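As you look at this complex, bear in mind that one protein chain is not there, while each of the others sits in place.
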Amino acid sequence: MANHAAKSRTALGGRLRSMTDTNLLMSITIIVFVLMYLFAMIVLQKGFLKPQTLFNILNANAALIILSCGMTLVMITGGIDISVGGVTALVSMSCAVYLDYHGGSVFGSLLLALGIGLAFGLIQGYLVAFLEIQPFIVTLAGMFFARGMTTIVNTKQFNVTHEGFLRLKDARIIIPFLGSYNKRGDYIDAYIEIGVVVALLIVAILFFVLKWTKTGRNFYAVGGNKQSALMLGINVKRTVFLSHLLCGILAGIGGFVYFMHVGSGSPSHAAGAEMNAIASSIIGGTMLTGGVGNIIGTLFGVMSLALIQNIVSSIGLDQAWWTGITIAAMLCLFLVIQSVIIARRKRANLSAAAGSKE
Amino acid sequence: MTTKSARGKGESFLSGLLRHQIVIPIAALLLLAIFNLIVDPSFFRITFGYNSAGNPVLKGYPITIIDYGTELAILAIGMTLVTAASGGQDISVGAAIAIAGSVILRILCGTGESTDGLQAPIIVAVLVACVVAMIFGAFNGALVAFFKIQPMVATLILFTAGRSIAAWINHNELPVTSDAGFKAFGNFLPGIPIPAPCFFAVGCFIVTWALLKFTNLGLYVQSVGINEKTSRLNGLNPEFIKLVTYVLLGLCVAVSGFIKVARLGTINYSVIAKDIEMDAILAVALGGNALGGGKFNMPASILGAYVIQFLTTTLYKFDVQSDALSAYKAIVVIVLVVLSAPTVREKLSTLVKKLRNTNQTVPSA
Partner (left out) sequence: MREGSVLEMHGIYKSFPGVKALQNVDFRLCAGEIHALMGENGAGKSTLIKVLTGVYQKDAGEIRIEGKGTVQIRSPQEAQRAGISTVYQEISLCPNLSVAENIFLGRGEEKLLSWRKMNQQAGKLLDSLGIRVKPTQQLASCSIAVQQMVAIARAVDMDCRVLILDEPTSSLDESEVAKLFQLMRDLKKRGVGIIFVTHFLDQVYDVCDKITVLRDGKLVGEYAIENLPRVELVSKMLGKELDDMADIKNDIPVFNEEKAAPVYEVKNLSSTEGIEPFDFYIRRGEVNGFTGLLGSGRSESVRAIFGADKVTGGEVRMDGKSVKITKPIEAMKNGIGYLAEDRKRDGIIGDLSVRENIILALQVKTGFFKPFSKAQQIKFADEYIKLLDVKTASVNTPIKSLSGGNQQKVILGRWLLTHPKYLILDEPTRGIDVGTKVDIQKLVLKLASEGMSVTFISSETDEMLRTCSRLIVMRDRKQVGELTGDQLTQNTIMNTIAGGEKE
């Protein structure tokens, strides 16, 4: 009898509960994104009907997508990395100086970017994983170090004039059939930048890694419960180290993509990028407490964030401060949603557990 | 036998000394002082003169440190409480200072462009700024206490939005006031050669001391920070206490914001109090307080703040660019946290023991 009742209760208790936290939070994000885009297309129309608007969002945010992917990895293991914005600035500046003042090659600058990212990943990963220092403090120091170093490398903003690099920067990948006609009736091709391809490739690879490889699942296990993960035979320290290492490398790549997009070096580049990356991850359904999150969600998190900024400015609130306020409001909303959902589920589980005991 | 007991005594003396948290910032202070003494003893020279307004003023690096350390020291008070109660730090204090400063100037200058006269009494502006800053503090506190969001992430929201809100309050204009009475609070009061902010600092210290002495704030905050569940069972309301610490930090922010804008008579939303959250957290850590919450030592935190300012001033003296400062400070932070990490400490102590053992066996043999 009791068993029967419990069964019907779980059936009633719904699909929602049988959904994993990761999928639930990601679905919310995707739904919100689609609704917002539909709203923009129907109410605001203007550019939102053109596919290029979507591509432009991608073009402008390719670097942020890569940074957010790294952030998501770290956050899934229960950590945080706020040095990514600083690393991005440092990479842009170093590459710019290397190309223009030291006559470096494009390939060399790419290596430089990767090297910087790798160095940050290695050191921060070591401090967090093996010396067990709070990730926030370590990466806060990393962020300040990177920002300071950017100024030490070069104080002034300047545009890169290296030819090979400019060719790469202006390279566009034409998307067939999705172009639009301008006022004079000329057909304009829809395009994306190389950075977008890199970003989407990284999203795809990481999605695969997190879903189908053992290493990927270890990230979730460690974030879910470090102690348990250790008992289950997972090398927790190595996993945490790996997440920071990957995040560092991705920050290097993201930095280079950013550099390709802006084509200049400046100490104020990528200001607040770390916060945007964290916000995107959270909006994309990654839990701060670790163990829950998804790369696809993160992609939509970045897109949602960019989209709402676009919407806000096309409504006419185009002053600079609205950007900060909108991001913060959205972040706040999703944080509260997360905290409420998790509290709800906990209660539901408790009563389910008590119920099954009767 | 005798060597053993002597060693025991030596160890207990050393560890007893190290148990006093305040030793850490004092040691750092001495280190910096000695460094400056060796490199350039004139660092410590204090001169007496008159400023452009004809007021008697004291000048010199030590004065600069005490003067410019004010905001940081006041923030360190609030940050210590927040850290102790909630086991995390508020990273939005810089942005909140921008808001408080913006509010003050908005009230003083009105909506017009720059004016000479003040549109409202200074005290009104300060009180309104206090209320506003406390409301933002309460917002952070509510997210932390009631929604159980990690402090650093909860305050990320205001960190992201704060400077935008500050700009919005003044419609992105840069109000400037040249009112001497107002600016005196950030510089020198007529006839007094000691910088005015120092008096604010002392005032805040006294209030804090009284708060810790004549109320149970310290006991409650530490109890909640160490063990929330037990605290609840002993009749405390942990959520409320956490909220209170954030509101108090809001108050500290308002005072700091007032001093900041009074120094210049104007505000630059993106630059004012830039990176001060880092310094404030560093001050708490340098004071030997656990960043994970629990027990705290207020004087150590305050001293920590002045040590940071000492470091900043020293770096400035060596012509380090203000934007590059953060790189050096970051290195200090890393060295500090690495040394205080439990795993490193354990290794160090075993190393010390080994060294001591070899030292002691050699003479006896």
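Going by the order they are written in, the chains are A and B; count residues from 1 in each one.
Here, a residue touches a chain if its C-beta (ideal position, glycine included) is under 8 Å from a C-beta of that chain, and two chains touch if they have at least 3 such contacts.
Just so we're clear, the structure is a prediction, and the values are computed from it rather than from any experiment.
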{"item": "Displayed chains contacted by the hidden chain, counting the whole assembly", "value": "A, B"}
{"item": "Contact partner of the left-out chain, one of B:L174, B:I226 or B:V332", "value": "B:I226"}
{"item": "Residue touching the undisplayed chain, where the options are A:L35, A:L49, A:I174 or A:M231", "value": "A:M231"}
{"item": "Absent-chain contact - pick from A:G85, A:G142, A:G248 or A:G291", "value": "A:G291"}
{"item": "Touch with the omitted chain, as defined above, among A:G223, A:G297 or A:G324", "value": "A:G223"}
{"item": "Among B:N51, B:S178, B:N234 or B:N268, residue touching the chain not depicted", "value": "B:N234"}
{"item": "On subunit B, residues whose C-beta touches the chain left out of the figure", "value": "213-217, 219-220, 222-223, 226-227, 229-237, 294-295"}
{"item": "Sites on subunit A contacted by the missing partner chain, in the whole complex", "value": "17-22, 212-215, 217-218, 220-221, 223-225, 227-235, 291-292, 345, 349-354, 356-358"}
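Going forward, only the chains that are shown with their structure count from here on.
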{"item": "Subunit A and subunit B: spacing of chain centres that average the CA atoms, whole Å", "value": "32"}
{"item": "Subunit B residues within the subunit A interface of the complex", "value": "89, 143, 147-150, 152-154, 156-165, 167-168, 172, 275, 278, 281, 285, 291-292, 321, 323-331, 333-334, 337-338, 341-344"}
{"item": "Of all residues in subunit A, those that touch subunit B in their complex", "value": "80, 127, 130-134, 136-138, 140-145, 147-149, 151-152, 155, 267, 272, 275, 278-279, 282, 288-289, 319-325, 327-329, 331-332, 335-336, 339-340, 343"}
